[in-house]
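Removed from the display is one protein chain of the complex; every other protein chain stays in position.
Which chain is which? They are A, B and C, in the order written, and residues in each are numbered from 1.
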């Protein structure tokens, strides 16, 4: 018997690691989060799949494997090197995480989402022991984090120079591991703790933000509907004509299906060639959702189903009265009655 | 064994009788017209159902029974007094025949259309022997016919007084049966012939017109698809809100179904309360049509199916590539594959 | 000085005459009904325009001129023989009055609606003095009226034969003027009174019905908005393709304009060639309505404006917040600001 291995977008100390912990905790409590199937064949545990980007943490019988990019996380899942991967998909301030959206659309064999988790994103200003706020002249962070802390920086560190870093955790790690050309890092509380930084200021974000993370694995049995589900799909326009997006949206409207996220992504074939990454309210086992998905598939066989899974916010589906399962059954029986006569 | 009895909107000599003959001829030739089921139980042939409005003509083993109103035709079908009824449903100049549209929507038990026939509508000016065109001072006709011959009347009979009649055939019959207060009748060629009138002028309509007639019977097996079919349906708005008609049309657009006729009819519940009498291109046994009908039924369980039958104009269905039966099968298999995993 | 002449769809004793009286009364009271402009040039009063269909009633300084058809009413307006015409346009049970809808669409020069009036439609069973209900064997009426009284007839006169007549008033007049082949007439209370019939039964309609009448004249100044207005228009599809009706409805939806009636009418060019007779909520002087009308005109220059006038039901316009006049002014100023920079 092998222990479960779950990849995540590293390094350790980012919000993704927090999300992974949350998903595991929810699973333990039997609560609302789809079980990440652990019996996906026999996995070779010999090689550390991503030796350069962090150490594997063992926690109970789960190995948490940090990886450098979303693409590598998904590759590891596809190769069976890990059982699942946890990656960010959307931030309430920054929007969709393109690397994740594109890797989900493009991957072959396909991957599906089996759970999601929300992590409030807060930032601290971390530094090495002995640094005082008034000494800080240069700060490092990821540009997204800088953007979310702009007002605080302007108020408390006017004139500070901000150095871009690959991730907030990398900025924090730099302070810990060598003597970089900056004095402080904007990072997650978890990163400050991991790299043993002192916290010069807490909660320095200009406004509350949340990141949504998803657990992804190879296709298997779709989790059962809970009445509070989300379904993710990549939809393609039938052709690149005016009105094609209206046509696509009609497939949802005509079945009473509401969207919770829609983002255009280039197909790579040239400017103006889009597909749409869509989250919708409902589960593939609800007839209104199944019918809408089949409609998308008729518009384009490239349509990709990315999973039905419980919503982390616990919100119940809003189903118009006419689009409930009862209406589908009644319509089916009516039609059969007409043809039987 | 009883002979078949078919009611039609009389009196004899109207275009409806011509349509009935056409439908019977098409059936004999095995051509394109749905078989009017003749084995609908045992019918009491004693009473002449509509003694006042014309005589029953026996032609081969078909009795043709003229009736005074569309409503009576349908009542006779529903009671089993006749096997089918032929009535006008739409004129290319005058529009839908409301009496027919409403009687089809409202009838209980429901009736269905099994065949349609097109009759070019032409008008003659008929009179009793001895009348000359220059003697005509007063003309009788149905107001619709008068409207379609207005230019001819103005050119050839300026100043003539036009007397409204219940039907063009009634105007002709009046000349034959008593001495009415008019000198000539605008009527169908068949009526002039039947009532032994002389024809003072032929083809006096201002522009070509065609009337579509339908054969209606009690529900039975739906005729098989021919690839050139029409389906009739009465659709109801989900609620009387702005945009409800858009919502209804989306049910067709989302399945690639084209409409050939749409007419609003009041439900009788008050101003602004409509249902829609709709003809669409296709057959209930095509999945795109079946799905659209089920969608209408979900919006309102009052939706009424009025039959799928071959188009009299022989035009092939225009099916967008993505809405063909193959696309439906492929989408169904795709969805099943997703759920089986 | 000449007195005003108003044509109406006769004969006297129909509901149209009641509507005309209502429109005149509303005008006298200064209430809610657009003034029917009486100063439309000098009118030749010599000839009785429609000698055959009833007598002109003089009431105060208004001559009421009954005419046999809607077409003749409109011709008289166009020729200046009358100042206005009152005709039925819609019945809550029977739907649009096609003769009126088509004559409004087609007339050249155009006519416009300046006022509307609602008349509850009730039916009585009238007969000559001495007739008892139990003696009635044959009843005459217009088929629409028969349809609306079917349940009463079935309950109180089972087996009665119903004779079709050109109008309910004509059925009543027949009893008064000669000895017809029927014993009683289904007609309006006003007709029974006019033709001095006794009333064998009152209010015999199966359910309440209302007819909407309109006063029509030559184009002139559009009445000022009242906040409770209706606008009538005939709209044409851009081309006869699938989705053209959706395209037309978008012109309204995109400006927050609600429809209160939409009826398809054939253009006469062949089956499947429609225009749409539309009533909308609002006044041409409201920017949202003006913009929607201009949008229709761009889709087809055949678009015909048929008037903005106060609603007889007194209902206030339902204007979405974003579509109010303030939003239009703000958007205009915003755009001008962008271009001025």
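Keep this in mind: a residue touches a chain if its C-beta (ideal position, glycine included) is under 8 Å from a C-beta of that chain, and two chains touch if they have at least 3 such contacts.
Just so it is clear, the model here is predicted, and its values are computed rather than measured.
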{"item": "Displayed chains contacting the withheld chain", "value": "A, C"}
{"item": "Among A:246, A:302 or A:330, the residue in touch with the chain that has been omitted", "value": "A:246"}
{"item": "Contacting the left-out chain in the complete assembly, out of A:56, A:199 or A:262", "value": "A:262"}
{"item": "For chain C, residues in touch with the removed chain", "value": "219-222, 238, 247, 250-251, 253-255, 284-285, 290-291, 293-295, 297-301, 303, 305, 322-323, 327-328, 330-332, 334-335, 338-339, 341"}
{"item": "For chain A, the residues touching the chain missing from this view", "value": "52, 68-69, 71, 90-95, 98-99, 102, 143, 146-147, 150, 161-166, 207, 209-210, 212, 242-243, 245-246, 249, 253, 258-266, 268-274, 313, 318"}
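Throughout what follows, only the chains that are shown with their structure count from here on.
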{"item": "Topology of the chain contact graph, where touching chains are joined (line, ring, star, complete, other)", "value": "line"}
{"item": "Chain of greatest Cα-centre distance to chain B", "value": "A"}
{"item": "Distance between chain centroids, defined by C-alpha means - chain B, chain C (Å)", "value": "26"}
{"item": "For chain B, residues contacting two or more additional chains", "value": "250, 253"}
